[in-house]
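The complex appears here minus one protein chain, its other protein chains still in place.
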Amino acid sequence: MSLKSYCLAEIASFIGCEVDNRWQDRRITGLAPLETATAEQLSFISHSKYKKYLATTQAAAVITPAETASCVADNTAVLIYADPYLAYAKLSHLFAYRTACASGIHPSAVIDKSAKIAESAYIAAGVVVEEGVVIGDNVVVGPGCIIGAHSSIDNDSYLHARVTLYHHIAVGKRAVLHSGVVLGADGFGFAPEKGQWIKIEQLGRVLIGDDVEIGANTTVDRGALGDTIIHNGVKLDNQIQIGHNVKIGQGTAIAGCTAVAGSTTIGRHCRIAGLVGIAGHLEITDGVVILGMSGVSKSILEPGIYASGLPIESRESWARNVIQFKHLNELAKRVTQLEKKDELHE
Amino acid sequence: MSLKSYCLAEIASFIGCEVDNRWQDRRITGLAPLETATAEQLSFISHSKYKKYLATTQAAAVITPAETASCVADNTAVLIYADPYLAYAKLSHLFAYRTACASGIHPSAVIDKSAKIAESAYIAAGVVVEEGVVIGDNVVVGPGCIIGAHSSIDNDSYLHARVTLYHHIAVGKRAVLHSGVVLGADGFGFAPEKGQWIKIEQLGRVLIGDDVEIGANTTVDRGALGDTIIHNGVKLDNQIQIGHNVKIGQGTAIAGCTAVAGSTTIGRHCRIAGLVGIAGHLEITDGVVILGMSGVSKSILEPGIYASGLPIESRESWARNVIQFKHLNELAKRVTQLEKKDELHE
Partner (left out) sequence: MSLKSYCLAEIASFIGCEVDNRWQDRRITGLAPLETATAEQLSFISHSKYKKYLATTQAAAVITPAETASCVADNTAVLIYADPYLAYAKLSHLFAYRTACASGIHPSAVIDKSAKIAESAYIAAGVVVEEGVVIGDNVVVGPGCIIGAHSSIDNDSYLHARVTLYHHIAVGKRAVLHSGVVLGADGFGFAPEKGQWIKIEQLGRVLIGDDVEIGANTTVDRGALGDTIIHNGVKLDNQIQIGHNVKIGQGTAIAGCTAVAGSTTIGRHCRIAGLVGIAGHLEITDGVVILGMSGVSKSILEPGIYASGLPIESRESWARNVIQFKHLNELAKRVTQLEKKDELHE
């Protein structure tokens, strides 16, 4: 897919390591795992359990820590780097495909005359930009995006096709927003009155920090009063739901299909897996790790690793155990009863 | 964000309560919680546990029931209202932002000549309206919406940007549909034939009642035979999946990421939390409340509050308990065995 190529000298220089003279001109056209890499590809050892592949890989070159460098076959070039996975992450940027987009505004885009769009920004086909919008330097707004009134997108952010921002949404620098993202829809707020739901208009905003990435079809609701805030460096996967007035601290990463209900605050540098449900009005402190499919119904005030949920079994075994779960409290009482009797006997 | 302001006399009149003469002209520019309200904002006491803030709030005025009116500081104006949260819900409408939209059809919209669009409706940029569509009075169809053939949207409904209606979908009066909503995609129906899936064309419709709100990226599938029906006053949060031929009764509210499988009927005035899974072909009666992340695999024929799922613990504790769960049936048998022996001893 990539037509780009680099010589090993360029690659070593890009990540800041050295490469032996005899290999400096070797051409690299892409990255690949050790087992499948071809003679024009660069590979890396991401875990010591793959050490065995270092001797047999067909890769043009491998990135390895010093400890395992001697395992590499003679004909394979070696780049020494303490964290090869990090090196791979950095080098992936050299090979990324970017749709050609000059700066400017596609003639099919509909731009309100009050919008301020940097000259270096690119506004693709079919985009709608409403009144009072501000779009910074080098921003790319992909095809079919809708940027609501008085929203702003700061420098170097990249909106893939079909992102929707409601009104008064602020996106920071270097954000990446994927297709289907919706920022600023109404939070779910209604007051009951005589069997009817009276809508609570959602008067707050969504504020997105710098270096935030938000995955496809993820939704972040605007605040009811006050704002929903996603701090710098937060990474959200696909199909996540973030309720109104949620705060997510710097550097926290959340995997796909997780739901965070309204007014919950999540700390910094948390890692939350997929399909987790977090109830509303909770506080989760910094550095919390939550495993997949957990249900969080109380605040978490101590850093650590948390889990809930049950792993699969065969249907037969599961059905038998599930029936007992409905009697678990009773079972515990029966055991207590036995223990009491046992004490009496002694 | 809001530039609107109202004097307290107007506000009191809007919700139908009185305000002392000396405060009638006080200007209010917005709503805020007691702790953060400024001298131009109106606040309210949503729960008696916040009573302590009434004496210290900086708000221009507070809405309070008669019982706690005496707790308010002298300089703060007082509006007596039995349900301040409901007053807040109603007053939020005064401060809501509305993107300026005159009536009419944006020149970039693509409208089939057979469509009937009320003169007072607004059709935004990039909208596509297919054959036979009917759009009522004061309807707003936001940018990038697609209205499929022979669909109809009744008076005063508001479609935010990028809502998709397939063909033959009927939306009632005063509906609010958020971005990314898809109404009328095919239900998931296939018949097996010799190891292949034969598609069952979905021949029904989606019928949406009056006063329904549907959150961002929620999907409601069309019926297979017969229709999928969302009755009046139903409120659906974001990222909900409603399967084909589901019926949801009047006034029921469902929170984010919940999935309802095909042909299930949910009663009136139910409240269903987030990430709940409801299997197909079930009946859930009126007035049922289901807590978050519950799994519903049987019909619920009695009103009440239902739950399933496990709350989080530390990973270590969880891992130990989960292992025992796989032996729970066996454990129950062991306890029974002990009880039998115990009886023999006596």
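The first chain written gets the first letter, and so on, giving A and B; residue counts start at 1 in each chain.
The rule is simple: a residue touches a chain if its C-beta (ideal position, glycine included) is under 8 Å from a C-beta of that chain, and two chains touch if they have at least 3 such contacts.
Computed from a predicted structure; not experimentally measured.
In the complete complex, the hidden chain is touched by one of A:G126, A:G172, A:G189 or A:G262, namely A:G126. Contact with the chain not shown here comes from a single listed residue; of B:C7, B:A69, B:A96 or B:L338, that residue is B:L338. Annotation: of B:T29, B:N138, B:N232 or B:S308, B:S308 touches the absent chain (contact as defined above). Panel shows subunit A; residues 1-2, 30-33, 36, 83, 85-86, 88-90, 92-93, 95-97, 99-100, 106, 108, 124-126, 142-144, 160-162, 176, 178-180, 211, 213, 215-217, 233, 235, 237-239, 251, 253, 255-257, 269, 274-275, 292-293, 309-315, 318-319, 322, 325-329, 331-332, 335, 338-339, 342, 345 of it touch the chain omitted from the view. Mapped onto subunit B, contacts with the missing chain fall at residues 108, 110, 126, 128, 130-131, 144, 146, 148-150, 162, 164, 166-168, 180, 182, 185-186, 188-193, 195-205, 217, 219, 221, 224-226, 239, 241, 243, 257, 259, 261, 275, 277, 279, 290-291, 294-298, 300, 304-311, 313, 317, 320-321, 323-325, 327-328, 331, 334-335, 338, 341, 345.
We adopt the following convention: only the chains that are shown with their structure count from here on.
Here the C-alpha atoms of subunit A line up with those of subunit B after a rotation of 120°, rounded in steps of 5.
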